[in-house]
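Next up is a structure, given as structure tokens.
Missing here is one protein chain; the remaining ones are kept as they sit in the complex.
First chain written, first letter: the chains are A and B, and each begins at residue 1.
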Amino acid sequence: MRLQGGLIDRSKTLRFTFDGKSYQGHPGDTLASALLANGVRLMGRSFKYHRPRGPLSAGSEEPNALVELRSGARQEPNTRATVVELFDGLEAASQNRWPSLAFDAMAVNDLLADFLTAGFYYKTFMWPRAFWEKLYEPAIRNAAGLGRLSMEADPDAYDKGFLHCDLLVVGGGAAGLAAALTAARAGASVILADEDHRLGGRLLAESDLLDDQPATTWIADVESEFASLPNLRIMRRTTVWGAFDHGVYGAVERVADHLPTPASAVRQTLWRITARRMILAAGATERHIPFANNDRPGIMLAGAMRAYANRWAASPADRVAVFTNNDDGHHSALDMKAKGVSVAAVIDARPDAKAFGDYRLIAGAHVTSSRGRLGLRSVQVTHDRGREWIDCGALGVAGGWNPNLQLASHQRGRPVWDDTLHAFLPGDLPAGMTVAGAAAGHGSTQAALASGTKAAVEALAALGMTALPATLPRAEDRASGLHPLWHVPGKGRAWVDFQNDVTVKDIRLAHKENMRPVEHLKRWTTLGMATDQGKTSNVTALAVMAELTGQSIAATGTTIFRPPYTPVSLSVLGGGDTGTHFRPRRLTPSHEWARAHGAVFVEVGQWMRAQYFVQPGETHWRQSVDREVLATRKGVGICDVTTLGKIDVQGADAGAFLDRLYANPMASLKVGMVRYGLMLREDGHAYDDGTCARLTEDHFVVTTTTAQAGPVYRHMEFARQCLWPELDVQLISTTDAWAQFSVAGPNARKLLERIVDGFDLSNAAFPFMACASLTVCGGLRARLFRISFSGELAYEIAVPARYGHALIARMIELGADLGVTPYGTEALGVLRIEKGHPAGNELNGQTTAQMLGMGQMVSAKKDAIGAVMSRREGLLAEPRVLVGLLPVNPADPVVAGSHLFTKDAEQRTETDEGWITSAAFSPHIGSAIGLGFLANGRARLGEVITAANPLQGQQIALRVVSAHFVDPEGERLRA
Amino acid sequence: MRYSAFRVLKEALTGHKGWQPLWRNPDPKPAYDYVIVGGGGHGLATAYYLARTFRKARIAVLEKSWLGSGNIGRNTTIIRSNYLLPGNEPFYEFSMKLWENLEQEFNFNAMVSQRGILNLIHTDGQRDAYRRRGNAMLLAGADAELLDQAQVRDMAPFLNFDNARFPIKGGLLQRRAGTARHDGVAWGYARGADLAGVDLIQNCEVTGFRIAGGRVQGVETSRGYIGAGKVGVAVAGSTSRVMAQAGMRLPIESHVLQAFVSEGLKPTIPGVITFGAGHFYVSQSDKGGLVFGGDIDGYNSYAQRGNMPVIEDVAEGGMALMPMIGRARLLRIWGGIMDMSMDGSPIIDRTPVEGLYLNAGWCYGGFKATPASGYAFAHLLATDTPHDTARAYRLDRFNRGYVIDEKGMGAQPNLH
């Protein structure tokens, strides 16, 4: 029902639907408050027994009133109706029920509750074995789960950002406001974050006055002062959900969740806040008192009931009762009365309880049962004079308050039990954190205000700043007078964890079965594993277990809280880096040129490389690739190889340094020459290969493979800074600085002669493995390396990256009569397989120099990284070496990933002799060819072996050949 | 007491009065023939097989906290035998076969669910590597299927096929892989071991080894000295700490791996899916939570908690792969300590101290290995010879150069 007053804007009416039915509410309402105002108490079903449920709370701890919010791709399951800000046109549906919320066929589970006790599923469903996946599990899975995903991609945008401050205040209630005010006045940079859209926290839910004024008056004064403080950032609708190392906090700002759609804004933003100090002022969560049938819609926390009345002008019923073990419950009754709601009784477990006003007090009594299938009708009260049923549509339960210490234990600090407050308080705190207000056990408004101020003064003092305590308003300072009552004894089912349907009986059973350590209790019964992560159940359950074991609560222990404080959408954690933005795209200098010339691109790590160039009439990639390969071998081909890592190595000791990096000698390399280099990891396995070019005595340029460009550079810096800092050598990665093209084929020299500025390219002047700095195209500085990956007469030419596009365009233009053809990574791969050059598939981190046929390159005369370990017994005993493979039947395919066996041998792990690393169709050979590692391969040239690919049902006869399918004598590349 | 549907029915009708404790809480005896240090999955399984299969008696498991409190209680529950190398694949396939009969054997429903694992392929090179792996699996008697893009789309139409930075080109599927309820595995082994007479001793931390003449005599514990004929150590992330008490340095680093679960959802994801171009894998629990993870944080840690960069990285991976999960919410993040070995593969071996045996180095893959690890370790403890499928897991393989490096990353634990 709707009451008078409240912090809702009655001047505007908002329409919304729940389960298809239309209702009205006002700005300021939550979905839950609006539904209660419309007389709707039933909002959900529990997880296991599908019991009808209404809201337990008025906040983010809500375990019952979970709905599917919105529809279509924006459908959002498990949304707490208690924190959804109402907007016009809001659509919500109940979940985990079929066919309807009021009639849920799955509620049959409730009738079977005696069979479905804690852990029952560990004891059955084992026979027959095949039935688990086919029958039992699908049934369980369909019954389990809560809401549904739309299965469509989230259409909204998300963002992430970084913030830094002196002080982060988490929670904008009494303590948080006092802390932020104190610190901001002192000039500190302060961030105040609160999950609500409105500052004030619990103050908004109370009727208590501050300085004889409504609390909202004081809050408004504070907010107006906040507005004048540029060093303070207020983040509303922002949940600080995790406390990480070194003062880093995760926060989510719900930028547009209160709007029908985000329109042009992001929906949510993920913030990483780095704070020198943090004050946790997250308040407290009320706990309930389990009694038989304590889960009916209408039974809620007493503090939530009065929050609905005071803040949202809503009541779950026109006649309510309160069950309490402390004075605070009485204030709920008083507030309800003040709002015109009839209070049937206050049932107080304490025999000596006194009334605080004009209502019926039943002291020394317990609520022992309730009635009302879809909503509370009456409660049974038991006292020493007997039993009675009291009619009421709602019951507020007040069992005391648990400090919200979650963030304080995210770094595994254990909460500490306080016997005076009967609550857990934060224990060891993360560095830089202090706790204030109700979160620290300071429950009254006056104590909370004072502790917030004190915490701010101390936090700033720790930063060397002086803050003056703010003058605080006069506020209530009531004691709670709590006498613990952890559950009402009895035989009926008394819920402890509402969502997961864990009852006192289940805890008893866990105790009986020796699942007594709290973690066993939790895991055996699923207690505390619901979407509230035990906020409304853990402490109560611990107390029940303590009672059963006869131990103190302190000795019983506690489970620890883990992030996030409240659940966080996966979209916002992804921060919007999704779809094609998942990783950066690195484009080569010739990318635009390639695109304009028919290139199809392929992902190579972060790079996009031209895979092949489609010419008119080509309908299959093989046509393009074969053409590119043949054109290169016949005329000249050009390929952008910029992605290879390039590292400039300079200094007097550059040669000595490279000698230690590469397995083969480098210091002896002559100026103006290039040498192939093989790097090992320190464990002796092949790491990477590339070329070293010595441009001058103290200047080398080395290349790495595309994949290892980053790691090899890091590795070289490690060697330089950590292993041999005494050497005079400097490194810089120049991968992005130079565009580099391979120019390969018999006409390569002719083509290059057309662009070099009077440079002698003759074989005598610039032989195989020569290098030089020169200029091309009339003054453009360039580097030229006569190296070949294809076995052809070939060069790599590098120019400053910004000229890459122009250079390839010029070479293509000038080489038309030479048959110049751009080629992509596919043709590059075919050319190198034809030549028997290892690449990523061969250098996969598991192979050795010996396997690659380069064992002789590992110099025994010098100390280089990996040399010692490459000589270990196991590496030397490895029989597999790189060979070439040709199909006996030229029409047969060669398939990489096939395993190699002696012909007609039995095929199993023990008889496995190797595998095919790379394969391609060779237009040069006219059949498929492959490279592979084969045991004793060098001695088996000519042998026919079997390539087994049982995965695809293939057995192919292959002949072992030299890995050099093209020009094995190397005449072409030296031409 | 035997668990069965009949028993559940009977107890339900008689007020659940007859249930027995899952295990006893015995006080430690002065000495045992076999002391297993570590009451996690591997330790409990070892004790179970020692008692049940190898018929040994006088066995104790010493657990410093509660049973199952280590990585068995904090993993992402995946079981699979999709390894590449001959040192590994037969072992994990042996484990898979044990999984397939485990629940009937130890009379406890651990919810072993063979819903399949799908490793996605995004490049031609990856396809080659997965083909090699799939063939290795088949050759070792496991199952594997290579799927093309259309087949992947049929299985998981919700993946991002149309707007992806790294398009999905296929996948390697192992249908017999899947998940199991991690705690259930620990409890099943614990209960089975207890019923076979093993003393499971909780809150009993080993603080030292008593070694004389190169032979272990027993262990010092927080509950006093306990003599032992043989001591088997299976303490995962705590391996270096415990073995340092015996004077050993090991090829192991301890790292934190974070794991994640979402709020409960109606059935969404059929099996286990791993994203070959990002750091993300996911399955859905029987309760409905999406259980997912990614890379280790990457720095040495014993803190059982991690930091935001990995959380964001994992979420990015998830959102890039299956953008339909975006409106689900992350419910809980936790961390476990991984005993990352130098080649990414485990150690089940004797040590230089006679009578002291080591089971360690499981990296973040120990859960699936639990049955075979327990079996092989029990085999070693009982017979002093390695189990056939665990012969490669020698401690001296590093020195001798017989590493088992599935990822080809070399001696850098955080890259395995």
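FYI, a contact is a pair of C-beta atoms (placed from the backbone, for glycine too) under 8 Å apart; a residue touches a chain by one contact, two chains touch by 3 or more.
In this text, contacts and distances are computed from a predicted model.
Novice: What is the missing chain called in its UniProt entry, if the choices are "Sarcosine oxidase subunit delta", "Succinyl-CoA--3-ketoacid-CoA transferase", "ABC transporter ATP-binding protein" or "Acyl carrier protein"?
Specialist: Record says "Sarcosine oxidase subunit delta".
Novice: Among the chains in view, which touch the chain not shown?
Specialist: Even though it is not drawn, that chain still touches A, B.
Novice: With the full complex in mind, choose from A:Ser71, A:Gln551, A:Thr696 or A:Gln721 the residue touching the hidden chain.
Specialist: A:Gln721
Novice: For the chain left off this view, which of A:Val240, A:Met673, A:Met869 or A:Ile929 is in contact with it?
Specialist: A:Met869
Novice: Could you tell which one of B:Ser4, B:Asn203 or B:Asn300 touches the chain left off the display?
Specialist: B:Asn300
Novice: Of the residues in chain A, which ones touch the absent chain?
Specialist: For chain A, the residues touching the absent chain are 244-248, 274, 411, 431, 682-683, 710, 714, 717-718, 721-723, 725-726, 862-864, 867-869, 871.
Novice: Can you list, in ascending order, the chain B residues touching the missing chain?
Specialist: Missing-chain contacts on chain B: residues 238, 240-241, 244, 249-254, 298-303, 307, 309, 342, 398-399, 411-414.
Please note the rule applied: only the chains that are shown with their structure count from here on.
Novice: What part of chain A is in contact with chain B in the complex they form?
Specialist: For chain A paired with chain B, touching residues are 47, 74-78, 96, 114-115, 117, 120-127, 129, 132-133, 137, 140-142, 144-154, 156, 160, 242, 244-245, 248, 250, 270, 272, 410-412, 505, 509, 512-515, 517, 519-520, 523-524, 526, 529, 531, 533, 562-564, 567-571, 573-575, 577-583, 585, 602-604, 681-685, 687, 840-841, 844-846, 869, 872-877, 895-899, 907-910, 912, 915-918, 948-952.
Novice: List the residues on chain B that touch chain A in their complex, please.
Specialist: 3-5, 7-9, 12-13, 16, 19-25, 66-69, 73, 86, 89-90, 100-101, 103-104, 107-115, 122-123, 125, 127-136, 138-141, 144-146, 158, 160, 163-167, 181, 183-184, 187-188, 202, 262-268, 277-278, 284, 286-288, 303-305, 307-308, 311-312, 315-320, 323-334, 397, 399-403, 405, 407-411
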